[in-house]
Structures are given as structure tokens and as C-alpha cells.
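With one protein chain removed, the remaining protein chains of the complex are shown where they sit.
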Amino acid sequence: MATQHSRSIARLMIAPATILLLGWMLVPLTMTLYFSFKKYLPLRGGDLGWVGFDNYIRFISSSSFWPAVGTTLIIVGGVLAITVLLGIALALLLDQPLWGQGAVRILVIAPFFVMPTVSGLVWKNMFMDPVNGFFAHIWRAFGAEPIQWLSHASLPSLITILSWQWLPFATLILLTAIQSLDTEQLEAAEMDGARSLRRFWHIILPHLARAITVVVLIQTIFLLSIFAEIFVTTARAFGTKTLTYLIFQRVLESQNVGLGSAGGVYAIILANIVAIFLMRIVGKNLDK
Amino acid sequence: MKQIQLQKVSKRFGDVEVIPPLDLEIETGEFVVFVGPSGCGKSTLLRLVAGLEDVSEGQILINGKDATAIAPAERGLAMVFQSYALYPHMSVRNNIAFPLRMAGIDKAEQARRVEEAAQTLNLTEYLDRRPGQLSGGQRQRVAIGRAIVREPTAFLFDEPLSNLDAALRVGMRLEISELHKRLATTMIYVTHDQVEAMTMADKIVVLQAGVIEQVGSPLELYHTPKNTFVAGFIGSPRMNLLGGSEAQKYSAHTIGIRPEHLGISADSGDWQGVVGVSEHLGSDTFFHVNCPDFSQPLTVRASGEVELGYGEKVYLTPDKAHLHKFDDKGLRIS
Partner (left out) sequence: MARAVSNRRKMLNTALAWLVGLVIFFPILWIIVLSFKTEGDAIRTPLEVLSSVWTLESYAVVQDRSDYFKHFTNSVIIALGSTLLGILVAVPAAWSMAFVPSKRTRGILMWMLSTKMLPAVGVLYPIYLLFIELGLLDSRTGLVVVLMLINLPIIVWMLYTYFREIPAEILEAARMDGANLRSELLYVLTPMAIPGIASTILLNVILAWNEAFWTLNLTAAKAAPLTAFIASYSSPEGLFYAKLSAASVMAIMPILIMGWFSQKQLVRGLTFGAVK
């Protein structure tokens, strides 16, 4: 279908997108790399010269580093576990014959489209506030002491908020995958004597394996860099620091650009590792 | 007059040579069919003629002029695609008028030609509908209509009937043949169905793995196939190709005898065998006979009235006048 003529035009047409993305990637990346090797404090003297890998070492050895890693892992892991498990359950439920399926889907999908700042603030205030929040009222109605969600149980609170936001995504993807399962396969299994649970375990779950992997990888990439929810919920008081937030603080709040940049490089490497796995799957699909 | 000539045309995709250098000539007004099994390169060859693919080497001449480097639209050819390739967002009228629009023909003339084509193809009622609202056969006709209005030097058909159901296929076959008689324009037709080839063609080009096995009229190919491939490809059911000691009796490596040229008798004959599966079509019956002389069952055609049961002993006798002989390279021995 391609002739010489169309090939050269094609190359021209890809150029703008390629150049823009190349610039977007290379320019800031090189700058971050550059800063990471310098001691650069814009508010306290500016460029103070090269320090080699000093920033990298200091970032890792800072007392907030490992807690931040831990926090990140707990949050990401928690959200993944909840969204995938509940997502599978919900997807199975929505695949069943029921009335008003379209409407239920709309209800379930909604949280994903709520902007992160709204999500964070609504949960923080209208639900989790220990004095006037919805949960506080309910707890008191049963005679119990309201939980101070964000101040005393900040990680579970954040995990709740984020799971609420991402459950629709997981559900939608898994539902799409379930619906792409050939019903004939399930019917054949039934004819072969497999009952519901076994059909689920041996046919549906393996079919979902690819979709689950994709959900996990994509959510991981996005969750590693969540920012807004933390920013509006705990930043002012408890700074539940994920790696992302830690870097943000170093760079924009305490304005230690060199240090923050080194942290940024770590974040990039981490994200790339996850991305490699994801791209492998995408690549396999592109060949089809 | 030679309208289309392919000279030493070859085609490579990457490192794979799908069409080794070949030569072919097509006369004006001929109905030529490219036929062969899947992957033999017949569609590729058609697309080379159309200009949708570039030749790797060689030349294509149209009406004596070198068209190898000329863009598809300027070669003066029109193509009917396997999937019809109609523009889904345009009405039938606009679909047919599209090439005229591209050629800058004025609106009045466009309308006239579209009406004419629609009449020829019985599409007048459907002119304002969209392709999505038409049946397969109707869409086919729109595709043909779009080709006709261009008044091309030649029509190119890429397996146009393969998406239609069996009954419709037979009807459309006749319509296309009739169109050819009426327009007298050169037509190049690609199909994997040898029945279509036999019934429609003035000249058949049999292809295998990019190589032309034989070019000739349908009956030429039927009566004098040049090699075992063509012999086995043309004719349905397949010609019986037999080897072994029986073939040697006729001084050949392989002998070929068509099912309709084998006599079957319960009493006597050249080859003894046992009746296997029989296929009853009403007008004819095809018996598959297992003979100890041959490694594969033979197919024999008999009239619909002959009745022989599974496992019965029979004798087969080939009509010597229609026995084909081939050497060890598969080539015909005269």
C-alpha cells in the first residue's frame, strides 16, 4: 500500500509530534540531571558548584527517605490490592444479567471523573472531618468516638480516597475484558461439567490475567506520582510523604533544587522500570 | 492489440521475492483471469498493474507506453475491491460520482454519467441511499458502477465475489460476464475459485508462488494442462493424478485422468477397487474408489442413476484418449 511517494510525506507528517515530544523529554530531563549534580539553592546563594553524586547520597540517606519509600509502597500496594480485588468482584457482578445495567455503570464510573482536588477535599472535610464529617456523625449515632481519620490514620485514609477514585478504572477495564470472553468457551466448560467457581478459576481468571496485569502496571505508574490528593489533604499538617511529595517539597518548598533533582532522577528510574513491563505488553499487542 | 504488457516484472517484500521476474501480455478487450491458491501472488500482481504497489524490477506498459512509474489514478484503470471499498459516508450517487469529481468533470456531465451507470446496473432506485443500507450484491454493483463511469482502459477485479453467498455469486458471475460482452473493455479478474475462472475467462493465467504455470483459454487448460499443478488445479472435482507401476505402463512418471473420463463397472476393467464414500448430487454421483494399485482413492463420476454401495467391488477403466502423461518433473509429455 505504501509507495515511495507516500513514504517521504509520511516522514514529514510524523515530524512535528516527534520533535515536540523529543524536546519535552530531553530538555527538562537533561536539566534535571544537570541540577542533580550541583548544589543549587536559589534562595540561599544560588548555584554553589558541582558536588558529584553528593545529592544522590544525601537524598537516600536523609531521614525522610525510607519512610517516604515505605509510605509510597504502602499506598500503591494498598490501592492496587483494593482496586484489583474489588474491581474483579464488581466486574463480575456487572456482567450478570440485571436491570438498569447502564445506569449502575454510570454510578460506578463516576468517581474516576472527579478531579483529584475535589476528591481530596470532599473526603477530608465532608466525610472524614472528626467534628462535622459524615463518618463522625454516624459514629456518634452509634455512641462511639469519631475516628480522626486524616490525623491519626492518614495512610488508610489516603488509601481509601485513592481507591475510591481508581476503582472505576479497574472495574471498567476488567469488565471490558470479561465481556470480551467468548461465552462459547464458558458454555463448553459448563458442558464439560465445571461449576461456577471452577469456571471462574480456570477460565475467567486466566483470561483476566492480562487485563489485571495492565491495570496493575498502569495504576502503578499513575499512583507513583499522585500529588494533588496529598497536597490538599495532609500537606499542611502531616505531610504523608510519598516519594513524589518528598521530591516536591525539596524542590519547590525548601528550594534545594540539587537535592530535589537527584530525587527526581530516582523517581524517573523507578517509573521507567515499571514502564518497561507495561511497554512489553503493549508491544506484543501492537504486533497483532 | 496488446493493451497491457508486463515485462520481467518482479516484486519483493523486504527480502522475500513473492513474484520472480515474469512476462505477460493482455490483448485489448480480453477477459483475463488470474487464478491460483492463496498466497500465489495473484492479488499482488493485480495491484502492481493498478499501481497500488511499486514493482521491484521490470516494466509495465499500458497501450504501449511505460506506466511503471505513473500513479494509479493516471493509468486509466479502474478497480473493484474485494470488500467493495465504498465510501460509507457518501450516498450511492456520490460514490459513483466521486472519480468524476476528482477528474474535475462538470456537474451536468457527472450527473449524466452517474444516471447511465445506474441504469446499466439497476441501481437507479438506490442512488440516494448509503452503502450501509444496501445488500451485498447491491454494494457490489455500486463498486462496479464507480469503476464504469471512469470509462477506463481496463477493469481490475480483486476477488469481487468472495464475500457473497453461493446463490448470489452465480448470479453476479453472469452479470459481470454480460457486462464484459456489452462494454467490450479489457478486464483482469482475480479469483481463487477455478469455476469462476473457467466460466468467465477468455484467457486464464494460473499462478503458483508468484510463477505463471500456464496461460491459455479455459478449454486449453482443461484439455492440455502443461504440468501436474495446472492439471490438478483446473477442473472440479480434481483430476486423479496417479503414480507407481500403472503410470510406468504408460511410460510416464505420473498419469492424470479426470473423474468424468473413468468408466466404472461391477464386472470388468483395468483397475480393480472397492467403493468408499459416494457423493450423490442428483444429476451426478461421485464415487471415491480405493484401488490397491494406487496410494490414494480415485474419484469417478457416474450418472445419477448408477447405484453402488459402500464396500462393493468395482472395476475402473480410463478413457485412453483423455489420459494425461507427466514426467518426473511434473511436466506434460505429449
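As written, the chain order gives the labels A and B, with residue 1 at the start of each chain.
Here is the rule we go by: a contact is a pair of C-beta atoms (placed from the backbone, for glycine too) under 8 Å apart; a residue touches a chain by one contact, two chains touch by 3 or more.
This structure is a prediction, so every number in the text was calculated from the model and none was measured.
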item	value
Which displayed chains the hidden chain touches across the whole complex	A, B
Candidates A:I60, A:I138, A:A188 or A:L205 - the one touching the absent chain	A:I138
Listed residues B:P37, B:G58 or B:P72, member touching the removed chain	B:P72
Chain not shown: contacting residue from A:G100, A:G143 or A:G193	A:G100
Chain A residues touching the omitted chain (full complex)	1-2, 6-7, 9-14, 16-18, 20-21, 24-25, 27-29, 31-32, 35, 90, 93-94, 96-101, 103-118, 120-127, 131-132, 134, 137-138, 140-141, 164, 167-169, 172-173, 176-177, 180, 183, 187, 210-211, 214, 218, 221, 224-225, 227-228, 231-233, 235-236, 244, 247-248, 251-252, 257, 260-261, 264-265, 267-268, 270-272, 274-275, 278-279, 281-283, 285-287
Chain B, residues in touch with the chain not shown (by the definition above)	50, 52, 71-74, 77-79, 81-83, 85-89, 98-99, 102-103, 146, 150
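Following the convention adopted for this analysis, only the chains that are shown with their structure count from here on.
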item	value
Centre-to-centre distance between chain B and chain A (centres being mean Cα positions), rounded to whole Å	57
